[in-house]
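FYI, not all chains are in this one, though none of them got moved.
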């Protein structure tokens, strides 16, 4: 009768973690390669190709046994929605992961890594894009795949007083060796600055290596400062289960330059181990140097 | 070995939500038709007809990815108990949903809807009944069903200093076209006012429509103000899967008058879609007008 599935990911690592200009944190950490979470989801066949879908997903910090990505984060911050899907696509309402975040993680060598991905760092933790990687009070539409093409559109209501209304989306192409995306989002001014962001991303799998590139702009519509973000990377297979990872990114105006190098070993499709080095530079302050040995387990 | 079941409900809607005297909130909302939640429950056969039972259930707001019904709500606020059941009935201890709330939701056309049910609104969100719809530190006894009759009794200890000791219960009858209930509860004075509540409710299924009626009194034992609450409604089948819903309720002293009209379409036993209009009136202030389009998915 019940079709609910429990799933998630626990990522723990030991090492030194240091952002540019920050202290060295030598510790056991959680979610550096992928943010740890657990959740429930389910799908019900309503007949005629129509399905009802839901998901509730909760970030957690395994290092301290805390819920959320930070103290004060909402419990179901990763996703919390219900909706319908069919031959015309999928609609979900509630809290939805943004299209911009999905495009960002798909086209860089370190994926969704808040610890080590230069792309994630420059778009989401450097004071550029305003608004979270998930939008409250939002409706998200995902098109069906046509050839290798699909698109996503999202609108969100005024998020209390912090953010104004928001809309965004992306177009994704996956076909053969090449894949690409264009993402766009506009966050209107609330008590937080409004921003307009676009991003082009692509990857090419040459067999001996998969290459990644991203270029984007974040325009702060409140301060009228424009940030330009460029990122390049590669993933190089080493044997049947290993990959060398490299990504470099540069964020204009802030002058942030971040490079990450890693080796990832897949114990299985669900479990991998990794070693990573990251150098994170900002003007004036000392560069940050991070290195970590970790394990990431999906369930 | 493990017999735990994960289950819940996600209800999301888009529309305008406005209580009498309040601003218009145009947004994507959670739990307006049924409060969204998830939980775990299980039952173990101990032999001789005896069973051990437990449930932990957590409200959530899918619109913002937050736990609880409101900021500061306890995590397992819907239910959190363990107990035994057998031929003599069921006893559970912990946090238990009150008999009054169960009787209220069973005998009005909009069920447990905190967004749209006049009954729920007048008993539980209009400053009449004191104490929550679930009682901390409580023991709940449910009788077996005899014919169509069953009864529930509940006692709860002093809830910190907010509420004094509490007791309550109901008698329920389900037989043929007619169903009815009598519910009673007494909440003793703490720092919150003490209240004594009774409620009569009934429904009659005439085939072409099911009719609902409730009449009750909430006596505030601290201020000596008595509130009288009357509610009538109907649910009219439209085709194989549709229902028109209507409910009107009046709350004395406060002078609150609320009417709700809706159409509910069952995609399946677990998933329905709805459109609802509600008009909520209080003296002096502007009336509230709400309308919503939503989906409710049980899992």
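Observations
Chains: A and B, in written order; residue numbering restarts at 1 for each.
Note that a residue touches a chain if its C-beta (ideal position, glycine included) is under 8 Å from a C-beta of that chain, and two chains touch if they have at least 3 such contacts.
The shown structure was predicted, so the numbers you read here are calculated from the model rather than taken from an experiment.
All protein chains share one sequence; of the complete assembly in this entry, 2 are displayed, while the total copy number is 3.
Following the convention adopted for this analysis, only the chains that are shown with their structure count from here on.
Inter-chain spacing, taken between the CA centroids of chain A and chain B, is 39 Å.
Interface residues of chain B, counted against chain A in their complex, comprise 5-8, 10-14, 26-30, 38, 60-67, 75, 267-268, 270-271, 295-297, 299. Those residues of chain A whose C-beta lies close enough to touch chain B in the complex are 2-4, 6, 40, 42, 44, 46-47, 50, 52-54, 56, 74-84, 93-95, 134, 136-139, 156-158.
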